[in-house]
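The complex appears here without one of its protein chains, the remainder shown in place.
Up next, subunit A:
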Amino acid sequence: MIKKTTRASEMTLHIVTRLVRCSRQRGSLVGAFSFPFCERQIPLPVTALLSYRHNSQDSSAQSDAGFISQCVEKRGLLRVVGPDAKALLQGLITNDMDCLNVDICPTINNCLYSLILNNQGRVLWDIIIYRLGEDKDKGQNYLLETDKDQVDDVLKHLKKYKLRKKADLFSMSDEMSVWAVASPPNESVTVASNKSHIFLNMDPRAPDLGYRLILASGTQASDVVTNCKVADDPQWYEKLRYRLGVGEGVVNHPPGKCFPLEANADYLNGVSFRKGCYIGQELTARTQHTGAVRKRLMPLTLAENLDEQPEGDAAVANSAGKQVGKLRGVICSLGLALMRIDASEDTSLHIKTSTGRKVGVTASQPSWWNTEGP
């Protein structure tokens, strides 16, 4: 009982901190969000996403007001259902399944960002867990979002550790799709009441990512969310993510190579340091409590649009030619790189393309980094 109370107050504190952080840093507006199944308005930070500027020439996200949405084609879903579903996931993920408590705050605590690590503490996959209502016959009911081409591997991983636990696992990628919905300033998401959606929640990672929406395949977000259109730019969501510096999927986090804190899992609300054992916990906890994180995934702005993709793990070097980072993805003039934090303010950073040409880059610290600590 005591434990539960502590958790509840911790979560409340966490939410308050998040609200304060958002409003302080971006002067954002506290909008209202009508939640589909409880029909009440809950104040939420609806951040000024479309006014977010990042010295980028790319202005596709800054169009007229209204919600912008896009199907996140790269992401797929799997379903974990059964009386032991929670226990199975709790042993494998970095975040605490107890945070998925609809009773404390339905809008934030309905989905959870987390990582699955191997037993050496390296990231295998980044996932988002969505808690659905209990299945009448089978009990606890969760959806896991991960890369579509990794769904089978994640299923295999879960099955390996399932043993006697009562949980059924299915791939849902054919039945459902994941959508990202970005909110304009001063607006709240409203769902047309006669339209059905499977899940709608704020993105659990960073407020600027907007909302995460799960729909049955074939349905468009613009059919369900009022005043919402589908983005014209096919790379709209990816560019938004790169501009914010949020890594996603095996392209940005090559499996078995990244550490959770270097992937910013702590700043993205993806790690619990109090939950107890999970695979990879020892190294993660030790790094947090006794070590220092010297490298992190950071957003890059390139001096020009890159058509040819640099090779994986290409070096980011300073003017002396010394490697200070590793490139983890490029889209047009935006990039993500695992950078040495102390070298990231250097103004003479560059990368080399596959043809050996030098391209200048600048790294920046995203505003959602909570460098003051939890």
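The definition used in the following text is that a contact is a pair of C-beta atoms (placed from the backbone, for glycine too) under 8 Å apart; a residue touches a chain by one contact, two chains touch by 3 or more; residues count from 1.
The criterion applied here is as follows: contacts and distances are computed from a predicted model.
J.: According to UniProt, what is the chain that's been left out of this complex called? Choose from "Elongator complex protein 5", "KLTH0G07744p", "Subunit G of NADH:ubiquinone oxidoreductase" or "Iron-sulfur cluster assembly 2 homolog, mitochondrial-like".
T.: "Iron-sulfur cluster assembly 2 homolog, mitochondrial-like"
J.: Hey, which of A:N119, A:S196, A:N227 or A:Q323 is the one touching the hidden chain?
T.: Going through A:N119, A:S196, A:N227 or A:Q323 one by one, A:N119 is the residue touching the chain not shown.
J.: Considering the whole complex, which of A:L88, A:M176, A:L200 or A:L240 touches the chain not shown?
T.: Among A:L88, A:M176, A:L200 or A:L240, only A:L88 touches the chain that is not shown.
J.: Among A:Y211, A:F259, A:Y278 or A:W368, single out the residue that touches the unshown chain.
T.: Hidden-chain contact among the options goes to A:Y278.
J.: Which one, A:K74, A:K138, A:K165 or A:K352, makes contact with the chain that was left out?
T.: A:K165
J.: Touching the absent chain: which residues on subunit A qualify?
T.: Missing-chain contacts on subunit A: residues 88, 91-92, 119, 160-165, 277-282.
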